[in-house]
Structures are given as structure tokens and as C-alpha cells.
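Selected chains only, in their assembly positions.
So that you can tell them apart, the chains are marked A and B in the order they are listed, and the count of residues begins at 1 in each.
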Amino acid sequence: MAARLGELAGRFGLALSGDPDVVVSGVGTLQDAGPGELAFLANPRYRKLLADCRAGCVVLAAADAPACPVPALIADNPYASYARIAAVLHPPPVQAAGVHPSAVVEPGAVLGPGVSVGAQAYVGASVVLGAGVTIGPGCVLDGAIAVGEGSRLVARVTLVGSVTIGRRALIHPGAVLGADGFGLAPDRDGWVKVPQVGGVRVGDDVEIGANTTVDRGAIGDTVLADGVKLDNQIQIAHNVSIGRGSALAAQVGVSGSTRIGAGVLLAGQVGVAGHIEIADRVVVLGSTSVTNSIREAGEYASMLPGVRSTSWRRIVARLQRIEELHQRLKALEKTLDKTTRVTDPAGQAPDDGENT
Amino acid sequence: MAARLGELAGRFGLALSGDPDVVVSGVGTLQDAGPGELAFLANPRYRKLLADCRAGCVVLAAADAPACPVPALIADNPYASYARIAAVLHPPPVQAAGVHPSAVVEPGAVLGPGVSVGAQAYVGASVVLGAGVTIGPGCVLDGAIAVGEGSRLVARVTLVGSVTIGRRALIHPGAVLGADGFGLAPDRDGWVKVPQVGGVRVGDDVEIGANTTVDRGAIGDTVLADGVKLDNQIQIAHNVSIGRGSALAAQVGVSGSTRIGAGVLLAGQVGVAGHIEIADRVVVLGSTSVTNSIREAGEYASMLPGVRSTSWRRIVARLQRIEELHQRLKALEKTLDKTTRVTDPAGQAPDDGENT
């Protein structure tokens, strides 16, 4: 979609430096955007690209405006303002309202006004879809399912068991919500399956990535609060709860019954143990294992950066004998203590505090 | 479903303390269960909740019965007995027998009595489904596939290539069994694909989680023995075999041709190298890398617990120079040895054994 810069400035409350009648109809990078395209500058390390920029307009901070050779929209938070404008220029594809002839909607399902059910989709008898909900091609909704107004399941999403989703959710292909949690009771002859009878409750404005799985609770519910954002291939086990606005990157795994606070960030491949708590505003760096509750906001890590494998093998060999290193050090300390007692003319031992 | 306590006590061989005519019709937690609900107490740390419990009945060990203010079913293994009763109170949803009008069953497919094929499912010409098998909505079975009596594919499960599944399997949405293993032969001009012609063989009473993948063998089969339990997003590579009753938690990856014994437990995100063996009853803690065969039962780990990232960076910096630490220690030991030789009135060096 095309828009005049003057119109965008007014709509998003931005100052405009340049001709309000210039039109942009898409986005591009600072480096590659052409005259009809909108770019943005948020990261100072790309400031050097500004001089040669040929975009139709750049969204940037006030401090960068003087150096901008093309029209600029000036924003306090250029990245967020860019994101809002980009959504106007590139609206998500609209799937026509109504039920595709190849879809199956069982009698009993309740579809609000403007609902779209795509090709090859299945909507079971106990499903309730709010106004304007889009169910993409190949989705399966089978169980006690409610999806709130304006939510979109892109394609081939599966909701089973008991799942409630809020408004304006965006769920990507391959995601599975409501499958059984991994509940097993050991018994003499092996495992007894523990029936999983809870549900999944998802708030408003939640995004869930491709092939991510969110299990139903064993007894109570698994809960994603408003504004939670999950990337691809994340595993959320039964009875986990994740607080408002927390964002988890790809391949994170959260074990059962763990409670994650609000505004938490977990980077890619983080693993979180079960039955623990993570406080609000905790940040965990990539590939870290969170094994105990984290009570205080702050940044946590346990990731080992890759090095040459020849060096690494030596490091691992030493690490596995770190106890020996410690014992040898202790022995030296003892010996030296004795030695200095003997040799120190004043007969004084070194301060204990330095040696322990 | 509702049941009288007396009936449950008889059916599961449990002692009942309280009125046999009390009826329960669902489960709840010890904390939240109301009068018509069944709770359980297995973990001693929840014993303190017993006093205020308002459940219709609690399944618990004999030792806890006196402190229980409501009727109790007394069990040797309260969790397993709870699981069995919960399955009576919450039977899995039943999909009506027969083929949904939107499903496709190719001529040639063999369907046993009572088979149910759900909406939008596809059953290819070489598929054989045993009595009472349930194929949920959106499943695809395409290839030489056999599924044993009473097994249930919840929804959107994919079986391709050559897959044999035993009785009473439960397979969750998004699981893929029988896709090609990752077989590549390096050649001058790049990779030559190695055809994957083996199958997947799954025993009885196996559960497979959402979005888990089990590849077909390169030549022979990939094998999951009876009672194997796989959580979500697990990757089982070609020609792996997993022994009876082993349970793998979410996001575990097992590389090709590895043999895992019986009764093995792998916690979340564990990675297992290829072409190795893991003995019976081995337990591997979360996020551990298993790089060599494990010949003895026991508990294994290599996971690093997350700490403040500022501390962690210092630890990593020191670890990467651990060789230097060792060298300095060695130098000190030498010097001290010399020093003590010089200064020790008796002229005796410290015992070598202490220093190496």
C-alpha cells in the first residue's frame, strides 16, 4: 500500500523533514531502499550508510536528521515507528471471510462475524471463533477451543484438548497447542500415563512461532499472559506460566510447572528446569541452563563460546581435573606456609586470609 | 465420568478410609480440588496442604491417612493409582468409528473393525490399521504403514516411508515418523544423497510427543521398543534403537545408529552422539552431551547452571586460560621444591606424590 509522508507523519505523530507529498509504497534497508521505499536508522553502527541513502524517506532520531540526504520522519523510537508504518505499507494478506468449500466446520461450532476458515481446515463441534478470526489452510481445531477476536492462525496450526486464545493472536504454521504434557508415573511394570486434563490459556496480543509446542496442563492450565512472544520450535511443558510481555527466542525449552515472570527475555536454546521461578525482567543469554529459581532481575548466562577444537580438548581435559589443580594448590600453600615459617627471620606466617 | 469411592477402591485394590458412597467426577490439585474431585498426595513436600484439603477424596500413602480430613484411598504408589483412577474419570475423547466424509482412504488400505479416520486425513493404499485404531483429523499415512490395535494418532501426525506401530500407541500432533535419515556421501562435486530404505519399528504402549521426529533407517530399521515414551520435539536419527521403557524428555536429540538400553532416562535437551551405546538404567541430566558410550547404570551430567553473566564472563575467561593456571602451578611446584631443598635444614624435598 502507498502512503504520503505527510499522512504518515500525522497518523503516527512524527515530525517530517522534507516534502509531505513524497509517496512510499514499501520498505527497504538503509543501503538498498530506492525512491519509493521507506528505510529506518536505529542502530548507530549503520549511521555511516546515511550519506549514500537513496530511500524515499528514512525514519530516524532527531540527532540523525541533519545528516539525512532524503526526507526524514523523526521519531523518539525510530524502530518502533518504522514497525508501525511498515504494517501500513505491508498489510498482512487477507483471507476472504467465509468457509472455504474444502474446509470442514462441524455442526455445533460457533463462528463470529467475518470469520474466515481456509482450505482443508477442520473446525470441530466445540470450537468458538470470535469476530474476524482467520483460520488458515490446513489448520486443525479439535476439542474445547475458543479463539478471540481478530486472531490469525496462519496455516496448519493444531489446537487440541482445551485451548483458549485471546484477541489479536498470531500463530504460525506447525504450532501445536494443547497436546498432552509428559506425565508418567513409574510403577512396577513400567510407566502409567497420568491423564492430562488441564488446558492452555493464552492472553491477548500473543505471537507463537512455527513448530512451537505448548502442552496442556496436567490438572490446572498452562498459561501465556498478554503480550507473550514465542519464536519457533519452543517447547512449553504442562502447567508452565509465562508473564506479560516476556519474549522467548527459538528452541527454548521450559520444563513443567515453572513460573516465568513478566518482561523476561530468554535467548535461543535456553533450557529451564521444572518447578522453579524466574523473576520479572530477568534476561538469560543463549544456550544457558537455568537450573534454579532466579529471584532477581538481571542478566544470566552459562554458555561456553566455541574455540578451536584442539584448544578445547585441552581445556576440557584440565577442567575435568580441576579438583586436582585445587588439591595441588592447597598442598603448595601448606608447604609454603611451613617454609616461610622456617625461613622468615621474623618467624611470621603469611596472613591466612591470603591463602584460603 | 463419575465414580463411587467404594467402586474405585474395589477396582484398583485400594483401602478406603471414609464413606464408600461419596462420588467423584474429576480430578483437582490437593490445594484446589473441591468436594466432587479426586486429589493425590505423593510428594512429601505437599503434605502440609493436607490439613486444609476440601477434595472429595485424596489418594495417598498409608502413613498420610490419619492426617487426611476427607475420605482417602490408600495406595502403595499413590501417584500411579491416581493416574489409573484419573483415566477412569477423564476418559480420552472418542472419535466416532468410521471414515469422516472429508477423509481420503485409498483403495487397498485395510481397516480393522471399529477404526476411525478423522476429517481431512489421508490413508494411502498400503496402510493397514488394526482394530479400534483412531486416526485423528489431518493425519497423513502414506507408504507401507501398519498401526496396531487400539493405537491413537491424535491429529496431524505424519507417517511416511515404512512404519510399523504396535498396540495402544499414542502419537501427538505434528510428529513425523519415517522421514529420510540424514545420509550424505561427500563427493568431488558436493553431496550424494544416500537413499534411506529402512523403516521405523515401534513397539506396544509407546507414546510420542508433539512435533517429535523419528527417521527411517538407512538400511535396517530405527527401533523404539515396548513402553518407550518420547516427549515433544525429540529427534531420533536413522538406525537408532531405544530399549524397553526408556523415557526421553523434550528436545533431546539422538544421532544415528546409537543404541540406548532399557529403562534409560534422558532429561530435556540432552544430545547423544552417533554410533555409541548407553547401558540400561542410565540417567542423564538435562542439557548434557553424551559423547561416548556409557557402559554402567548411574547418573551422568555435563550441564552448566546459569549464573550472573558478569560472573560468568570472568569464569569463561579463566577457564579458557586454565592451561596457563596449570603451567604456573607446575612452575611454582618446581621453584618451591628447589627453594625448600635450599632452605630446609634437613635438606629434604617435599614428597613428590603431593606435587604431581
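Just so it is clear, a residue touches a chain if its C-beta (ideal position, glycine included) is under 8 Å from a C-beta of that chain, and two chains touch if they have at least 3 such contacts.
The shown structure was predicted, so the numbers you read here are calculated from the model rather than taken from an experiment.
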{"item": "Subunit number of the complete homomer, 2 shown here", "value": "3"}
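We adopt the following convention: only the chains that are shown with their structure count from here on.
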{"item": "Subunit A and subunit B: spacing of chain centres that average the CA atoms, whole Å", "value": "25"}
{"item": "Touching residues on subunit B, where the partner in the complex is subunit A", "value": "26-29, 32, 77, 79-80, 82-84, 86-87, 89-90, 92-93, 100, 102, 118-120, 136-138, 154-156, 170, 172-174, 205, 207, 209-211, 227, 229, 231-233, 244-245, 247, 249-251, 268-269, 286-287, 303-310, 312-313, 316, 319-320, 322-323, 325-326, 329, 332-333, 336, 339-340, 343-345, 350, 354-355"}
{"item": "Residue numbers on subunit A that touch subunit B, as the complex places them", "value": "102, 104, 106, 120-122, 124, 138, 140, 142-143, 156, 158, 160, 174, 176, 179-180, 182-187, 190-195, 197, 211, 213, 215, 219-220, 233, 235, 237, 251, 253, 255, 269, 271, 273, 284-285, 288-292, 294, 298-305, 307, 311, 314-315, 318-319, 322, 325, 328-329, 331-332, 335-336, 339, 342-343"}
